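Notes follow the structure.
What you see is the complex with one protein chain gone and the rest in place.
Then we have chain A:
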Amino acid sequence: MRRDPGLYDFAPWRADRPRIEWPGGARVAFWVAPNIEHYELTPPEGPVRKPWPRPLPDVQGYSWRDYGNRVGFDRMADVMERHGVRGSVSLNVAVCDHFPEIVDRCVDLEWELFSHGTYNTRYHYGMDEAQQRRLVADSRETILRASGQRLDGWLSPAITNLEDTQDILAEEGLLYTLDSFEFDQPMPTKTRAGRLVSLPYSLEVNDVPLFSMRQHGPDEYVEVVCAQFDRLYAEGAESGTVMCLPLHPYLIGQPHRIGALDRVLAHVTGHSDVWLATGREIATHWRDRYWDAAQAWIETVNRRVAS
């Protein structure tokens, strides 16, 4: 076992970090990541984590998630469409097979599709390297077939990544990973090959932690998410920041919560210096312009001290 992930070196949130400029002079690159998932009714148990807390079939857990696809998704997509905010879909790619109507609407809305594994009930845990490559290949082929899009981004299903997952993603030609949460701007990932961008996702302003773990109500959700935006917008005047708003239709698409999303998106789009982007757009813009500068700066930060 490793003492640390070995995926990045120390980098401080200091004013001397390279200045990032987003298109149009935006202060913050704001992107929305709807998690469109399918949890199987009768998944295999797997070696590490039981997919469901209750004996199968876990009707309450299953049907709650299923609500997201039957009801919550369209409700959420309607609100996003009204605010002119595209999604970057964290997709369990088997949804392409089960519910092509959902994927078709995402494609019609010009949303990005990236992979969140095959099902949210199948984890990386226990996979060898070849099996993880098989998982990536399935995602690549399925997303291409369903949308014509290239697979550029990865969020491990249920965030169950292994020691070598990021190396594999980089070698498989992925552009960005969402598996680590250590900065509010894109950062380089140290991998065996390639240039895998660590793009900020969020477990702080994510509806699952906020509603299900912290047990906040919709009003507290709006307060937290808007405060997050306000601060990153202010700090973005110095160097462009990234704010991700992860969503889960089974939570945010509930009638008592959908208004919270409406209020949040009205707040965000009411600001002038916001880049409403997709994950792919942010990662590409940053990698093409700032990877080398970030790398050089990180080396300087850590070298100055070593001497």
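The rule is short, and it goes like this: a residue touches a chain if its C-beta (ideal position, glycine included) is under 8 Å from a C-beta of that chain, and two chains touch if they have at least 3 such contacts; residues count from 1.
Just so we're on the same page, contacts and distances are computed from a predicted model.
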Name per UniProt, for the chain absent here [options: "Branched-chain amino acid ABC transporter permease", "Competence protein ComFC", "Chitooligosaccharide deacetylase" or "Dihydroorotase-like protein"]:
"Chitooligosaccharide deacetylase"
Could you tell me which of A:T142, A:T160, A:T191 or A:Q254 touches the chain that is not displayed?
A:T160
Considering the complete complex, of A:P5, A:P18, A:G61 or A:G194, the missing chain is touched by A:P5
If I consider the whole complex, including the chain that's not displayed, which of A:D66, A:D138, A:E204 or A:D273 touches that chain?
A:E204
Residues of chain A (touch criterion as defined above) contacting the omitted chain:
1-5, 7, 10-14, 48-49, 125, 159-163, 179-184, 203-205, 213-216, 220, 223-225, 227-228, 230-232, 235, 243, 301-302, 304-306
